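One structure coming up, written as structure tokens, with questions to follow.
Apart from one protein chain that is not included, each protein chain of the complex appears where it belongs.
Here is chain A:
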């Protein structure tokens, strides 16, 4: 089987840069890495057809070896479509992560940290203060810094952000809980409970802070 050296080198480069980007902590770079790797894979699939040949439209005068193997191209098309869908979905996820947490970095798992704290293990790198604004999305209008409130929708929630957090703890629960399909039962339960046992002291904030 003959392969095109230029394409081979290009594929190698795509993989190398892709893997480098994949190892970054910033999600946008990870996405770029995925795009590059998927294109590298597409090139690899293209390679498997061997040297370029005639379009595989049957003609009795042409020998079988003259045709290009069409199967890899069929696989390739499918792979491109799938990669396109996945990349779009990743973009949506990253955007959502940015809207919710003003964060383009991959966050640590809280439970992992809690379990690690049992063993009194401290990773100096992990515990070090990270620069608060690490994303490339930020511009001057965002200079107020990362909002802890996780505004559900862009700017309208952002304006009242501080006020809501201070004065309406249950409001905040709606913000967080509304996004979770299993969140609502918690909220509903904590609302419904006092009707059953009013003596227990209805305190919506207690249910609200549960995550």
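Please note the rule applied: contacts are C-beta pairs under 8 Å (C-beta built on N, C-alpha and C of every residue); 3 or more make two chains touch, one makes a residue touch a chain; residues count from 1.
Just so it is clear, contacts and distances are computed from a predicted model.
Engineer: Identify the UniProt protein name of the omitted chain, choosing among "ABC transporter substrate-binding protein", "Carbon-phosphorus lyase subunit PhnH", "Multisubunit sodium/proton antiporter MrpD subunit" or "RNA polymerase sigma factor, sigma-70 family".
Structural biologist: Choosing among "ABC transporter substrate-binding protein", "Carbon-phosphorus lyase subunit PhnH", "Multisubunit sodium/proton antiporter MrpD subunit" or "RNA polymerase sigma factor, sigma-70 family", the correct UniProt name is "Multisubunit sodium/proton antiporter MrpD subunit".
Engineer: Of the residues listed, A:9, A:62 or A:115, which one is in contact with the missing chain?
Structural biologist: Of all options in A:9, A:62 or A:115, contact with the hidden chain holds for A:115.
Engineer: In the whole complex, what residues of chain A lie against the chain that is missing from view?
Structural biologist: These residues touch the chain not displayed: 1, 22, 27, 30, 34, 37-38, 41, 44-45, 47-48, 71-72, 75, 78-79, 82, 85-86, 89-90, 93-94, 96-97, 100-101, 106-107, 109, 111-112, 114-115, 118, 150, 176-186, 188-190, 192-193, 196-197, 199-200, 206-207, 210-211.
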